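Excluded from the complex is one protein chain; the other protein chains are retained at their positions.
Let's look at chain A:
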Amino acid sequence: MASTGDLEPTHYPARRAATVALHYLNTHHGSPFRVFGLQQVHKASAEDVAAGGRKYKLDFSVTDWASGSEGPALRCSADVLFPQTERHSGPEVQLRCEALQQINRTAQEEHAFYQRYISPDSAVSARDIPDSYGNVSEEMQPFWRLARVAASFIMLRESSERTEFNMAQVASVAQQGSSEEQLMLEFVVLLHDFPSQEIIQWKLLASWSPDRGVRVLQTEWQPRCPHATKPPN
């Protein structure tokens, strides 16, 4: 059901493409103290491209979930290309957001967070963030955001016109020994895909420091067995 030309901004074709742009934004600008959510798509259009594949042009707003209940909206525009290839290859994104560089207020918090956890004794480990009731402790908030940023690498890579990914929960976080002055974190994240309603589990190893930002070093899809029957008692 590919739409071409101007798209209804509130409907799913535009929203899926904007979600891809959002994942891209978070991989490039996300941190323990900054992670963006989609606020609204203002304008969208799509066209087939010569090489086969579809290119979306988007005008949308995002908010930084780290800045209180609803921070100021940031206006962005993006081109999202879903290539047409035999085997899946991730979308290509070009993104421009206004005033992104001016957001520097988090530098202090990032350094404090870094100093606190870079010590060799540090061995953070936790499960279920948020818990079943939506609770996230103060201490876990930056890890939650980091997980979302790291998960965005996977969500971006796995996206197509038939997916719409969100991170549903962090199943676990386990700090690994620091390497090259990077915080090393092993996450298991649960991704939620809207169209299929599936919960998809990924284990990943990410590094972070205020200077180098988030990098994802390893990813591993993990089968979930929620559909299996309980073993007989």
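Everything that follows uses one rule, which is that a contact is a pair of C-beta atoms (placed from the backbone, for glycine too) under 8 Å apart; a residue touches a chain by one contact, two chains touch by 3 or more; residues count from 1.
The rule we apply is simple: contacts and distances are computed from a predicted model.
Student: Look at the options "Carboxypeptidase A1", "SRTD2 protein", "Major facilitator superfamily (MFS) profile domain-containing protein" or "NEDD8-activating enzyme E1 regulatory subunit" and return the one that UniProt uses as the protein name of the missing chain.
Tutor: The chain we cannot see is, by its UniProt record, "Carboxypeptidase A1".
Student: Name, in rising order, the residues on chain A that touch the hidden chain in the full complex.
Tutor: So the residues of chain A touching the unseen chain are 1, 8, 10-12, 37-38, 40, 65, 130-135, 166, 168-169, 190, 192, 194-199, 226-230.
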